[in-house]
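With one protein chain removed, the remaining protein chains of the complex are shown where they sit.
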Amino acid sequence: MRPLVLTSRTLQMVMLALWLTLGAGVTGSLSHRAEAAIDAFEFESDEQERRFRQMSNDFRCPIYLMIMDGKTDYEIEQFMLERYGDFIFYRPRLMTETLLLWFGPLAFLLLGGWIIAGIIRRARPQVQEKVVLNEEEQERLRTLLDGVKRE
Amino acid sequence: MSRLKLFIPVFVFLALAVLLWRGLYLDPRTLPSVLIDKPLPDFELRTVENASLITKADLPDEPFLLNVWGSYCLPCLQENPILMAAKEAGVLPIVGVNYKDKLNLARLWMDDNGSPFDFSVVDEDGRLGINLGVYGAPETFVVDGNGVIRYKHIGVIDYKAWEQEILPAIAAVKAEATL
Partner (left out) sequence: MVPELGQFALILSFCLCVLLGTLPLVGAGTGNQLWISLARPLTAGVFVFLSLCLLILGYSFVTDDFSVAFVAQHSNTLLPLQYKITAVWGGHEGSFLFWTWMLAGWMLAVSIFSKTMPDDFVARVLGIMGLIGAGYTLFMIATSNPFDRVLPLSPADGADLNSALQDFGFIIHPPSLYMGYVGFSVVFAFAIAALLSGRLDSAWARWSRPWANAAWAILTIGIALGSWWAYYELGWGGWWAWDPVENPPMINWLLGTALIHSLAVTEKRGVFKSWTVLLAIMAFAASLLGTFITRSGLLTSVHAFASDPTRGVYILGFLGFVIGGSLLLFALRAPLMKSEFGFEAVSREVFLLANNIILVVASAAILLGTLYPMVYQAVSGGELISVGPPYFNMIFVPLMGILVLFMVIGSISRWKKTSVAYLKKQLMIVAVASVALGLVLPLALTMEFHYGASIATALGLWIVLGIVQDIRIKIANKGSVLVGLRSLATSYIGMQIAHFGFAVILLGAALTSIYSIEKSVLLSPGERVELGRYVFQFDGTEHLSGPNFEAERATFQVFREGEFQRELHPEKRVYVASMSPSTEMAIDAGFTRDLFITLGEERESGAWSMSIYIKPLVRWVWLGAILMSLGGIVAVLDKRYRRLKVRTLQKAEADKSGKPAGDDYQPVSG
């Protein structure tokens, strides 16, 4: 029996497709779901689970066939994209609508760097003007220092 | 000037809060259909009823419903009465896509429950379903007289969905046709 080995990319797409079935047609509330198992595919009915398993195969099959057929990842993605839309990709495509998403973090980082530069510039300890003590102050200073030394 | 800078966080937060508030009233579960306003994909399949070969050309020339179903599918059974009632009332033709099913089981199901379909095509390997962007049975498409997909409903059709979504979609398509 030849094992079915999936690439991580296609597996991601399959995962997403499987997850979609939970959204599709689920009419009841999710009140049974608690803040719990991350991504544990839990179902409210046998019917849902059956559909989930059905879909696992439904999507693996054409993707598997396409992979065996020599189609590139890009071609497979295009195929799925035409039929299911952007929603199916975990990694959003780079388009005008997602420019903010993809370049936002970089912009934040640059902003951060600019802020640090600004802070550093202003934080340099000022060059102190030499403090000149007058006679009296110098006397007091000497007395103090002597006192300290003796202790 | 510096004091003003301190107000930046409040404003950013307010913007975020407004965004979140709007977000609450969106429905996070509407699944998209990219095939709206695109023509039905080509296919060449046999019917469940009498194994005659059907292509896109054999589909009705008027607006019709394309219903993806299977004998294994419980919600399909649940929406069967609605589709049957629609057929009785002659609202519009209904064509079935028997998706990833076994022919004999499909025929049994139709005998047991009644068929609202003018005919159903056998899509055993699911290729047509994939080309339609189907997530799974049941799904229903409203197709216009030119074979273009105009509306997609994912999941079971209950009375609410029929009245509030599908009927209006059908009406809209029919109204166009008379323009």
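Which chain is which? They are A and B, in the order written, and residues in each are numbered from 1.
By definition in this document, contacts are C-beta pairs under 8 Å (C-beta built on N, C-alpha and C of every residue); 3 or more make two chains touch, one makes a residue touch a chain.
As the structure is a prediction and not an experimental result, all values here were calculated from the model.
Peer 1: Of the listed residues B:10, B:57 or B:89, which contacts the missing chain in the full complex?
Peer 2: B:10
Peer 1: Touching the hidden chain in the full complex, which residues of chain B are there? Just list them.
Peer 2: Interface residues of chain B facing the absent chain: 2-3, 5-7, 9-10, 13-14, 17, 19-26, 28-32.
Peer 1: Touching the hidden chain in the full complex, which residues of chain A are there? Just list them.
Peer 2: For chain A, the residues touching the absent chain are 1, 3-6, 12, 15-16, 19, 22-23, 29-46, 49, 53, 85-92, 97-98, 100-102, 104-105, 108-109, 112-113, 115-116, 119-120, 122-126.
Assume only the chains that are shown with their structure count from here on.
Peer 1: Once bound in the complex, which stretches of chain B touch chain A?
Peer 2: 29, 31-35, 72, 74-75, 100, 125-127, 129-133, 135-136, 138, 154-156, 158
Peer 1: Touching residues of chain A toward chain B in the complex: what are they?
Peer 2: 17, 20-21, 23-27, 47, 50-51, 54-55, 58, 61-62, 81-87
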